[in-house]
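With one protein chain removed, the remaining protein chains of the complex are shown where they sit.
Now for chain A:
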């Protein structure tokens, strides 16, 4: 685990082994944002209330602002930047990202780093989510610009596309 740099730890992020020096008690968000220059998980509240900082750890969405680095060690962390390759190693856009662009869904877009991760988690588990299931799954994520209608449309279209129902 430790290598040449004293105290350094290996962390798997978006399919790559990265070396980080932060104390294992540091919330994962600060490791991702400050040490690894990732921009997908974003600080919104620091209290797991809004979902701006969401990442996947072994396929499950967590709030990186409260989860310590220690609990991500030895597991696979995926951020919004890595969600396309997590879906399929040779894709540059997750179908959801395609549909979000097609729907011109974001306004300021700040919450989308977390929205994309949370919706991708759903689409991996449920190929045909109902509107009510999507709402229940996404309800812990706030979009202050109020882009929920276009987000919902994009998630439904992405699910249909992933089922092969649309191009």
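Here is the rule we go by: a residue touches a chain if its C-beta (ideal position, glycine included) is under 8 Å from a C-beta of that chain, and two chains touch if they have at least 3 such contacts; residues count from 1.
The rule we apply is simple: contacts and distances are computed from a predicted model.
Asker: One chain of this complex is missing from the view, so tell me which of "ABC transporter permease", "Molybdopterin cofactor-binding domain-containing protein", "2-ketoisovalerate ferredoxin oxidoreductase subunit alpha" or "Glutamate synthase (NADPH/NADH) small chain" is its UniProt name.
Answerer: When "ABC transporter permease", "Molybdopterin cofactor-binding domain-containing protein", "2-ketoisovalerate ferredoxin oxidoreductase subunit alpha" or "Glutamate synthase (NADPH/NADH) small chain" are compared with UniProt, the left-out chain turns out to be "Molybdopterin cofactor-binding domain-containing protein".
Asker: Looking at the whole complex, which of A:56, A:100 or A:123 touches the chain that is not displayed?
Answerer: Here the residue in touch with the unshown chain is A:100.
Asker: Looking at the whole complex, which of A:56, A:84, A:123 or A:162 touches the chain that is not displayed?
Answerer: Checking the options A:56, A:84, A:123 or A:162, the one contacting the hidden chain is A:84.
Asker: Which chain A residues touch the hidden chain?
Answerer: Residues touching the hidden chain, for chain A, are 22-23, 26-27, 30, 33-40, 42-47, 49-50, 52, 79-81, 83-84, 93, 97, 100-101, 104-113, 116, 134-136, 138-152.
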